[in-house]
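Note that one protein chain is taken out, while the other chains of the complex remain in position.
By letter and in written order, the chains are A, B and C; residue numbering begins at 1 in each of them.
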């Protein structure tokens, strides 16, 4: 997100607009934790993950009183437009604030889950895929020598973007994603049958599986234990957790952050409000902010077809699932 | 490129098509270095750079005799369609062969330079940007403590894609790209003026510069020497060279390879010929292969504007260049 | 381990000794899966993890019959000396074989756990520490913004080398290692007290913890759940698992592999048997192979003191544990 913050500050400077940031998100806004940001402050933050202005959750922001208080703080600071970088929670907050504040509000999609409608990609997604793929590569290195099943649990409880992209990038034999589970939840019997068929087709044993979080009770650890205990399949789990949120941001995220930060400032100049800047192909687009969570961002059906159908080692007719 | 090769083999297997590969490109084609590829042969090649079927230059392929000989070899092997993975040189070869062979020819864009018309991205480009950005990040780490100019020479003698994307991703103060040089070639006096103005605006000294190859006589080393000798600016060059072609492929390249490999097989099934598979936004498109080198793939004007204008530390009115 | 294999082959070639490798370890030895290795076969394997000659477990090797059969296979192949690369299990096998075979047996320590007596380091350890530290760094990136506890489970059920080195390298607030647990097993109440004291001393909340495997029932996932459920401490687990065995080997492992592979060949030439090549400081040493598992390799007491005492955010007098 630092890339987007930097771009907002540099673009604002270019158009001679002053930038005030609030540390710790809405919590800091309520407490007027404001700080003026000039180009010099954001020059060399691109390499770092996380955000220099920190972040925080703020349950209280959902109340009318909080929105009114935020409105007062913004007015006291002479803010004319607010740029919100975040996911659907942040954007719901922005929409709530808009009912109580007269200024412009522009969203920049900053979430690793890529689950916002109206944009091909969100800032942080490419980096998370990079990290998940790297973990899968490392496991593949050792998996090949052993007849074992490996389960890597990745983020994305509601959307399988990280799961699908990392599984495809690393050539996983299987992925368990929310979108696939909704259609037809996996049974362990069907999974074991798939593993056995893959091992038969391949004539060898390593089977690497990507599991989106919250798709199996107890996650990768529990699923691995079940496969070992009930089916005598040697199985090793990995749980990436917050590793996926760190690390040097991928180039795609930094370039996206640059484009979106500049676009956000230009949207302000155009008078827009309650829109999120999105990317479609190589074009910047403005998306009504309520659409971003009310409409569904589907997985790319072509990628899903390729990884789940065409690259599936077991043919459709032979599969249970 | 392994990702594309793997995808071709897996998609062909899915559609029950047999795949024969020729090692060492056109050279191997002329010498009938053929090898049957089955899914098992390509399963775990995704992590590796380079290509398992090797590559080679083949000047001789430009002759009519060579194309006729290749045509015979293809017919002897009962090949009905040829998939060529490469850049404009490979595609010119494909077009040349098409004058002398009756089968279908499909191109897959595999070059780090991203200089082919008709596709947003080529396979290898994302990885090269990743590597260039990483080098720039490492330099920035130490540059900040010192009042010095750093010049990093990157690939792309005819097209500034790697230069532009890595400069933006790493927040370089300056980039020298073929596209910018064509408009108005840089003079060393103008460069020195820019350096001095940036240092003045910033109140500090580090200045990191991306230089596309062949844009300065003698490259980064010579330019650094000139800046030191003639202008007493302490300056350190780096020359990335073939480092940019190696390393574990980036997720974007692997996913692109998967899409394009599958699309190439589906183009064969549709009866197409002399087309390259390209990506536009998230759509696969078929591009006449002659267009890929005859038409120009321009830099994204919005990225160019952002990095060269909006993020330029020195305002337009103050610049010579 | 490829570095050691390569070094054995290159050194043997230098001294005009022929090398025959058995794929799949003792299992392959029993089944005579032999392959002649020449320099050309091992030139460019350094970058890759895993082992090109594969590995496998072989319970059966513990029997007298198996050792006798292995002895016959070695004699049929005219083998005069056997180099075994592995951990304590492999070395016990080597010792067992030595009771039934007349040839020389030399061990090379290849295990990520670094738990063999007689050598400062084993091949694979540096790479595993690298990977664990990188995961901890990524978590620290995001941890700083949040008042949370992060638990990263690393390998080393019997020895805390990976845990200690990665905790020190990444500046973890806490480590739970087998060696520390043996003295005084941790209670969850003492842990919670430490967390609270650290947060008090620091005035902020992130607390990153390294947990060696098998030191808590249910591992990092169960401990995180307990801390959340019983003590309302927001807590996120990571489980690195086999990620630690993959990835490009660290320079230290490659250089160690080179030294040990060459030393193993020179030990053969000196007539030694039933010894392991070890490193002490910068010297190669020969260690009786039975010592390697019968004697204990202790953690470096100075590193332990530094990380557990001097860098401990809570002073000894204030700690329960």
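The rule we apply is simple: a residue touches a chain if its C-beta (ideal position, glycine included) is under 8 Å from a C-beta of that chain, and two chains touch if they have at least 3 such contacts.
This one's a predicted model, so the numbers in the text were calculated from it and none came from an experiment.
Every shown chain that the unseen chain touches in the whole complex is listed here: B, C. Contact with the chain that does not appear here is found for just one residue of B:44, B:140 or B:194, B:140. Here the missing chain is touched by one residue of C:126, C:221 or C:286, and it is C:126. Only one of B:17, B:190, B:239 or B:285 touches the chain withheld from this view, namely B:239.
Even with one chain removed from view, subunit B keeps its contact list with that chain: residues 48-51, 54-56, 131, 134-135, 137-146, 150, 218-221, 236-247. For subunit C, the list of residues touching the undisplayed chain reads 6-7, 10-11, 14, 39-40, 43-44, 46-47, 120, 126, 129-130, 133-134, 137, 140-141, 144, 165-166, 168-171, 202-203, 248, 250-252, 254-255, 258-259, 262, 280-282, 284, 300, 302-303, 306-307, 309-311, 313.
Keep in mind that, in the parts below, only the chains that are shown with their structure count from here on.
Centre-to-centre separation of subunit A and subunit C, using mean CA positions: 34 Å. None of the residues of subunit C touches two or more other chains.
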